[in-house]
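Just one protein chain is left out here, and the rest sit where they should.
First chain written, first letter: the chains are A, B and C, and each begins at residue 1.
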Amino acid sequence: MTQKIAILGASGYTGAELVRLIATHPSMQVAALSGDRKAGMRMGEVFPHLRHLDLPELQRIEDIDMSGIDLVFCALPHATSQAVIAELPRDLKVVDLSADFRLRDPEAYAKWYGKPHGALDLQQQAVYGLTEFYRGDIRAARLVAGTGCNAATGQYALRPLIAGGLIDLDDIIIDLKTGVSGAGRSLKENLLHAELSEGAHAYAIGGTHRHLAEFDQEFSAIAGRPVKVQFTPHLLPANRGIIATVYVKGDPQAIHGAFETAYADEPFLEVLPFGQAPSTRHVRGSNFCHVGVSGDRIEGRAIVIAALDNLTKGSSGQAIQNANLMLGVEETAGLMLAPVFP
Amino acid sequence: MTQKIAILGASGYTGAELVRLIATHPSMQVAALSGDRKAGMRMGEVFPHLRHLDLPELQRIEDIDMSGIDLVFCALPHATSQAVIAELPRDLKVVDLSADFRLRDPEAYAKWYGKPHGALDLQQQAVYGLTEFYRGDIRAARLVAGTGCNAATGQYALRPLIAGGLIDLDDIIIDLKTGVSGAGRSLKENLLHAELSEGAHAYAIGGTHRHLAEFDQEFSAIAGRPVKVQFTPHLLPANRGIIATVYVKGDPQAIHGAFETAYADEPFLEVLPFGQAPSTRHVRGSNFCHVGVSGDRIEGRAIVIAALDNLTKGSSGQAIQNANLMLGVEETAGLMLAPVFP
Amino acid sequence: MTQKIAILGASGYTGAELVRLIATHPSMQVAALSGDRKAGMRMGEVFPHLRHLDLPELQRIEDIDMSGIDLVFCALPHATSQAVIAELPRDLKVVDLSADFRLRDPEAYAKWYGKPHGALDLQQQAVYGLTEFYRGDIRAARLVAGTGCNAATGQYALRPLIAGGLIDLDDIIIDLKTGVSGAGRSLKENLLHAELSEGAHAYAIGGTHRHLAEFDQEFSAIAGRPVKVQFTPHLLPANRGIIATVYVKGDPQAIHGAFETAYADEPFLEVLPFGQAPSTRHVRGSNFCHVGVSGDRIEGRAIVIAALDNLTKGSSGQAIQNANLMLGVEETAGLMLAPVFP
Partner (left out) sequence: MTQKIAILGASGYTGAELVRLIATHPSMQVAALSGDRKAGMRMGEVFPHLRHLDLPELQRIEDIDMSGIDLVFCALPHATSQAVIAELPRDLKVVDLSADFRLRDPEAYAKWYGKPHGALDLQQQAVYGLTEFYRGDIRAARLVAGTGCNAATGQYALRPLIAGGLIDLDDIIIDLKTGVSGAGRSLKENLLHAELSEGAHAYAIGGTHRHLAEFDQEFSAIAGRPVKVQFTPHLLPANRGIIATVYVKGDPQAIHGAFETAYADEPFLEVLPFGQAPSTRHVRGSNFCHVGVSGDRIEGRAIVIAALDNLTKGSSGQAIQNANLMLGVEETAGLMLAPVFP
C-alpha cells in the first residue's frame, strides 16, 4: 500500500531532504509539494539534485487538494506553520518540522518565540517528536512536533543519565558545534561561503538559543524538578552535522553502561565503545546518531559526545521515522541508508 | 534470491562505497571482505560510518572461502589486482575496479602502466565496464573492468558526438576538475587537508594522465581512426565529484540533440536543458551523471559539461550497475539513491 | 611623507582588502571611509578582523571632506562608480575598482553593461590598470581603471604570446576557476556556504561573461586585428584565488621563453620552471601571480596556467600598485607580503 504524502515548504533544505528520503522509501509517494514563492516551478529547477525524480509541480498551499493525502510534512517557518496547520482538515496526520508545537507550555512558547501561540488547541494535542522516547504517543498521534536539531542531539546525550539519576543536574554544559545547513537556505551575510569557510565561532551565547526551551521542558519533566543546562552552539565550516560535547559530573563507566542499556534495541542510536569519540562525518546523510562516553583525569567527571546529521536524524529523517509510526509501517522504512563518507 | 558478494580491498574508499551501496541493495549481501593490512579488524573500526551494519570481519584474501561467492568486487591497486584475479576460480564472476583490465592492447598497458601485463589471457576476455555502451557484453561477461573515474566522465561527454560524426576529432579539449577522494586513502603530502583546502591546481599536465589510454582506446574505436584528445585534470578542495568541461568544434544544438537521443532511455544519464550547466553537488553520493551543452559566442564551438560522483558513478556505483547485469537482476537495483545535497 | 587615502565603498571585500594592505603600507594612511548603508559604524564592526586598526568611521560619500585627500580608491558597484567619480574634484587622483572605466569603446560598454556610459569624458581619460603593461600611462594618469580579476589572470597568461606572435589567435580557450570572494559580499543563494562548498560548476557559459569585453579590447589591440577567445569561468569552493588554464596552439618552449623574457624584471610575476603548474594556495593573500607553461603530447599545443589572488593581485593589490605609481612612491610599497599558506 502506498501512502500519499504532501510536503509543505518544499523549497527549503528540510523539504528537499524529505523528498530525497522518500525517493527510496518503500511505501511513501510524494503526491503534493508546496513552495509559495516558487509555485509553478518543478522541483528539479529548485533543487537540481532531485531532477531525476517524477515529482508534482510546486503549488501554493491553498491550491493543494488534501482529500487524497495520507500525511502532511510541514516544513515551514515557525508562526507560519501554526497558521497553516490550523487550516488543514482535522483528521489529516501532520508531522510539523517547525518549532511551533514543541513546547507544551504556552507561556514558554510566548517567552522564547516572542509572541503568543495562535493555535493553542493544536498545541495541546501535539506530541513531542523525539521518536525513541515518545513512541507510544507518536503511534497514536494526529500531530507530531519535530524537535529542534540541536535539541535532539543534546537529548540523545543526556536523557538516560537524567532518568537514571546518574549526574549532577545543576552542572550540565552542552558545547555544541553545528554545520550551516541547520540555518536553512535563507539569505544572510553570515551564511555566505566567504564569511563562513575556514573559520568557526560561537553564536547565541549566554543561554539565549531557543532550543534551550526544549531542554528545559524535557529535562525538567524527566527529573521531576527544574533542570537548567548551559548551552553554547558554534557554527562550523561544514554543511551537515551536529556534534554535542556534553560535560557532566558522574561516574563515566556507569554513564556508558546506561547508554548501552537504554539504546540496546534502538535501530538508529549507536553507542561507541568506552573512550571512543564520534564524528559528524560518520553519520552524514543518514538517520544514525553516534554516542560516545569518556572519563576525565578528574575523577567523577564524564564527557558525552553525540553526533548526528542535522538534516536527517535532526530533522527530516526524524520526521519520516515519526511518520512511519503514525502510518503503521516499519519504523525504519526508508531510513536505513548508510552514511556517505568520505 | 540473495547474491553473496566478496569485496577484495575493502579498506579503501571504493571498497567502503561498495559496502555503503550494498547496504540497501535488495538482493546483494556482503559475504566476505578482505583488507590485508587490516585483516582481523571489523569494518566498523576501519570505517566507523559503517558500524551499524552486520558485516564479516576483514580477512586476508587467501583466507576467504570463495566456494559460496556469487561475485567478487576487486578494489585493489593495479598490478596487485591482476595477480589476485588470476588466482580466483575461473568461473567466478569478477568486477575489477582497478586499471588492470581496461586496456585491450597489451602494448598500451605496458606503455601507460610501466610494465608488461601479467595476465594476458584474462585481459583478452575482460569487458570494458562503461555500462551504457557495453551492456550486451557485460551481461555475458565473467570479468568486467571498471573504467577510470575521469575516463567515465569524459566519455559521457563525448561518445555520442564522436559516434555521430558531430565534432572535429582533432580538436577536443577536456578540462577536468576532480575532488580528492579519487586519489584514495593513501598518505601523500598533497592530499593533506592543509595542502589542499582553499586552493586548486592542475596535475598530470601535458597529456600524461593514464586515463588518456582509455580515451584513446575508446574514442579511436568509435571513430574508426586514431583520436587523441587533450586532457588536463585539476584537483579541487572537495571530497567527491568530477566535472569535465569539454571544448569541441561542432554545432551546439545538434550536439545537444545527440545527447537527448542517445541518453533518452538511460536511467542514470540526465541531459540538462540547452544552455544549463551541471554541478558536482547535484550528483553527490549518487549514481547519476548530469550532462549539459552550451554554445559559444564563436560560431561552431560548443561546450559540453559532464558531472558525476567519482566514488559512485565513476567507480563503485558503476561496479554495482555492471554486477547487476552480470547477475541478471534489475540494472538499477540498489542504485536509485538520490544525491545528497546540501 | 604620508599620502592621505579615501576609500569609497569600504564595506565590501575589496574595500576591506584595501584597508588590510594599507595597514602595513609605509606611506599611505586611511583618512576617510565611506559605506552608505553602514554610515556611522566603525570599520571594526563591519569587519572585525580590522578592529585593531585606528580608522575613521564610515561616512556617507557626500559627507567626506575631499580637500586633504591625495588619492581615492573607489570600490563601488559599476554604474554607481561613474556617477560618484563624476562628482569628485577633477584634480583628485582616483583608482576605480569597478568595471566603469575599463573599456575605451563606449559602444562596447553599452553592449556588455546594458546601458550607455554616463561619464564619457572621464572614460576617455581613464587608463587601463594592468600595471605591468601600462606603467607609463598609469604614472601620469589622474584616473586609473582597475581590471576585472578574471581579466587580469587571463591577460597575464596570454599578452606576451599575442604580442610575440607565438600562438594561433583563432583558437584560444581560457578555462578559469575562481574562488567565491570575487562575487563580493552580496546576498545571493548561490553564494551560500551550503550551496557552494563541496562542489564546483561553470557559470556565465557560452561567451557571456563581461570580462570578455576586456579580453577583446586588449588582445585585439595587441594583435592589431580582432581576437576573440573562448572563456568559461567556474566557481570553486574556496574563498580566494583564480586559476586560469589556457589552451593555445604554439611551441611550448618558445612560449615559456617568452614569459621568462617578458616577466624577467617584474616584481610580482613569477614564471615557474617549464612543466610546473601553479596553485592558487601559493599566492593566497599576496600580490603575486604565478605563471606555468607545459607542452602536450600533441605537438604544437601548449597549456599556460596562471594563478593569482582575486582580492589582491586581481583587485585591491593591483589598485595599490597603481596608486603607488600615481603617487610617485616605490611600485612595490606595501605589497611584498608573502602568501599565506597553509
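Definition applied: contacts are C-beta pairs under 8 Å (C-beta built on N, C-alpha and C of every residue); 3 or more make two chains touch, one makes a residue touch a chain.
On a predicted model such as this, the values are computed, not experimentally measured, just so you know.
Within the entire complex, contacts from the absent chain reach the displayed chains A, B, C. Touching the chain that is not shown, out of C:38, C:117, C:256 or C:281: C:281 (per the contact rule at the top).
Only one residue in the set B:54, B:91, B:189 or B:299 touches the chain that does not appear here, and it is B:189. Note on the undisplayed chain: of the listed residues A:177, A:256 or A:313, the one touching it is A:177.
Residues touching the missing chain, restricted to chain C, are 13, 16, 19-20, 23-24, 47-53, 181, 197-198, 239-240, 270, 278-279, 281-286, 288, 290, 311, 336-342 (touch as defined at the top). Residues touching the missing chain, restricted to chain A, are 171, 173, 175, 177, 179, 194-195, 197-203, 205-208, 212, 228, 230, 232, 234, 236-241, 243, 245, 247, 275, 277-282, 284, 294-298, 301, 303, 305, 307, 342 (touch as defined at the top).
By the touch definition given at the top, chain B reaches the unshown chain through residues 13, 180-181, 185, 187-189, 191-198, 237-239.
One rule holds for everything that comes next: only the chains that are shown with their structure count from here on.
Of all chains in the assembly, those touching chain B and also chain C are A.
Look at the CA centroids: the one farthest from the centroid of chain B belongs to C. Two copies of one chain, chain A and chain C, form a contact in which over half of the residue numbers belong to both partners. One finds 39 Å separating the Cα centroids of chain B and chain C. Per-chain Cα centroids separate chain A from chain B by 36 Å.
Among the residues of chain A, those touching two or more other chains are numbered 13, 181, 197-198, 239.
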